[in-house]
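Below is one structure, written out as structure tokens, with a few remarks after it.
One protein chain is absent from this view; the other protein chains keep their places.
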């Protein structure tokens, strides 16, 4: 069977790369993945999978950090111009992106789910001669957005796995779910999929990420530790404008309050019991050079190695924001727009993936776990599966990177896509092969 | 003659208010005053004045703080849509707004110039029930821009004065120049008018402002003290992006460098020898919540009661910016985009205006001078006139204000417009009346 | 009479300089002027004046910023070692320094008061070759304290004036009071003298300062404007200590709270209506390098050109202190330890001094007023005199300075002492000369 799988993966290899590059050219940020979702849905349907979209896979009220109406509108308009059908657009409504493809073999067996995230980042992609997407013509066509975290690759892996799965379907038992999640960046989408019951009844759950701490080609981490819990916070500040020369004392500067917040947040003490993180990613304030600035807004995030450490960071952050607002006599508005929890990979699945990987290709550098040291809302899906008695793990697919995640020169080795598809196909067969 | 002037002013009163309100509805920021310039030019021409525009009145290279090409393009497009003719647009080219109307009586006499500024601010105008422009239907139609400093009123005064001047022309001698200046906000336009020789040969120069420190109706300050010298500075910072969870130590946060700059600038010591001011009016930084922010920009200004104090503030500011950049290992780019100097009003003209005002209307509250405590680039025009032996002064036209200058609820008493026209007309006659 | 006064002043000239130098060698900070007070009392008594000390001239409860018991004890011990008698020490009790010498001519006439301050600063005096006190052997013998504001000179002027007064006594009418005030630095002493009725019944009140804004030799300002109101504030912060490596998150750093306070206070906006000042002069925090610092204290002051502007500064300061404490979860304790008000010099006395000065020595550069731009608690005495119908002014005695006030290289021209004595003696005679 190993050879059959290898052959099928070989067959789809070029297609996976093509998909990845096409998605890379059309990066869509969280909750605006209209084109990507439509494309995935079309392919899954064509392959014969049962496709679910919209409120069937996303609980609208459980979404976090949904962009403003006009951004959704613009994305929909854009999708329409790029050929997405009205029917598809209707399915996705007002920011209900994401799609789940299911195949039930009809034979008794486990329900196995794989999750792939699809969203891009607001990063302006590099153009320099060392950046392969620029040189080879698949640089982002949407200026200011970029697949700088590899989710284009994840989606392509999912599509490749769908093709191999449907080729192998007669050798398999049970049910397979391929979950294409929106809005992973900012930990905004997974909770809404949990609330829409997407993983109800799932026995085995897998997700993966390219790179992160697995920076060698052909390296596989069968699970991760140090998933950072995370909270995403938006802050708006309202001060009092004034003429900066005539009456500076009458102004209340929201800009200086925001600057104080940014600096003080980065001074939150390190936590003695584990990893903590803070980042103020965006600060915008002021209306004109000679006016005491009356408005400001910040986007920030906290993280912690445990939910408790993240809570410490969030508590500190909120107190600092409130105190700085009081210090400058400005009014603060604090919004939690994203939330990720920590999670633990099941040893049983770590061992299983390890065995499969080593058996499949002795050339792979397989390690049980690597530290993740970043956040992921796949943890909500993992937790949901584990709560109902299922098992979950999260893999790292090793790859050399041209530059770190979220950098405008980020790029990975496309060979790793094939490795991931092959590994997941083997795992499928190990767990649900008809003749095993 | 006083009665004749009074009658003529009375006759144009309603027209002045109408113009003010129309200009208020269409606020244009510095170097984009295409519609306002065109409107003024049309009126002056129709009244029979000689009109100069474009490079005749603006030395292109001496302009400071010209907006980006795309903003100029958008303004031009907008003006075209609002009926400005291609001929006018051509005259104003690429941000050469501003217009000078000249009337030469043909009789020997002094050259007298009056200067009016035309530009608006990037302030979103108030909508509340207490804001008269909103209630009476002349609130800004250009969302995000507003005449929040009274330049709409100044321009209307200039047009009213043009009407009265042309009515009285047979009683006058010498030459009259009405200078409608662009880009006063940020001290960006006057120097380019000086360089274009707009005040060459001027014997008497007058400019005025509504309100400022003259907050009582019917109050007139015949000159000002404490003109603040000012420097307008733009800063761009380039850091290094990084994933905020995986490798915060690899990032170089331009956002935190900018926040440090903003806070430290506001901590520059007060100057023991006179007024100093600092304002960071705009700060924008960052691309995404979970990315160490690699870009930031600031817009700020310094001011000083003397050119020396302003220089102290500028020197401090630049050292602080450079040190903060070094502290965060980000690259700084510092641009001087505006510059205003201090100036002194001539006692001779202060006395003359005082005499005229008291004689004209004993009801006026006339004071020799008031402190200005703000910046104005009319000072460049004053300095140029004084250097060639002419005399200059700067008046404050008193008015109660709904809210301070640059506030989104700023508004003045429209009666003050008429007062200003009448006063200037009387000054004209005193200096250049045929029968005097 | 002018010649007689000149001769008498000439006679005491060397003595004044000697006194000044002796006092300079023994600088005592506010409320610890045991030696200086004792010395002044001895001289006044010997001259035949009526001497009052202790609670007769200082209302104990109205004192502000009295040092800790152990500092007072040390000063008293020190004074005893330096030969101050037990009787004198008993008169001064626990920080009741200051002395008033009165001479009643027995003839009807006005009551005229002159006030001189006696306290030094906590500055370590310069030792370099350019510093005359160091070179000529009268540098401070009390390491860490220094007469860096010229109060040694003021006290010497007062003693010189006492000598001349007693020489001229038969030519004078009315009553003379020479008030030697403690604790002017920090605006802590004058109010306690007002409360002790020291200026009750005073018709004319004079005080003076060497230098300040009168930096030319032989320059006299007969009054001052821009007396800055001032508030002196002490802050203590209590945080939570913790091991800086094991549990930084359990600590609450009073040091960082104090640093935040210091920086944010210096960022209080400039006031549009006049001079404002802020200074954090002392910050001490922390117990050990590897412990999160649990204690901090600050000494600071605000100032304003009017009592209202100073109140604005104080209100801002207190809000900032409280907000920073909340931001760091430390407990703040705020103490007002000094307070100075603004005051206005009476035009009548300005004119009188001006006439006297011009008449006395045509070589003097006499100006009606100069801006003071600093704080003085003589304003409390002035206010008290004015409230009861008396007149008050505050003179500046011009002198070139080696370095600015409070600098460790501060030094003045000793000739100015003689000028001050002569001027005051002439003023005395003008107001209360028997034969006038």
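To keep things simple, chains are lettered A, B and C as they appear, and every chain counts its residues starting from 1.
Methods note: contacts are C-beta pairs under 8 Å (C-beta built on N, C-alpha and C of every residue); 3 or more make two chains touch, one makes a residue touch a chain.
These numbers come from a predicted model, not from an experiment.
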item: Which of B:7, B:77 or B:319 contacts the chain that the document leaves out; value: B:319
item: Which of C:374, C:417 or C:431 contacts the chain that the document leaves out; value: C:374
item: Residue of A:263, A:350, A:392 or A:425 touching the missing chain in the full complex; value: A:263
item: Candidate in contact with the missing chain, chosen from C:136, C:290 or C:362; value: C:290
item: Residue among C:178, C:210, C:256 or C:395 that touches the chain left out of view; value: C:256
item: In chain A, positions touching the absent partner; value: 263-264, 266-267, 269-270, 272, 275-278, 373
item: Residue ranges of chain C at the interface with the undisplayed chain; value: 121-124, 185-186, 212-213, 228, 230, 232, 241-248, 250, 253, 255-256, 258-260, 262-263, 266, 277, 279-293, 296, 299-301, 303, 338, 373-375, 404-408
item: Interface residues of chain B (partner: the chain not displayed); value: 245-251, 253, 256, 260, 264, 267, 269-273, 276, 292, 312, 319-320, 322-324, 326-327, 329
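Following the convention adopted for this analysis, only the chains that are shown with their structure count from here on.
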item: Overlap residues in chain B, where contacts from two or more other chains coincide; value: 263, 266, 277, 373
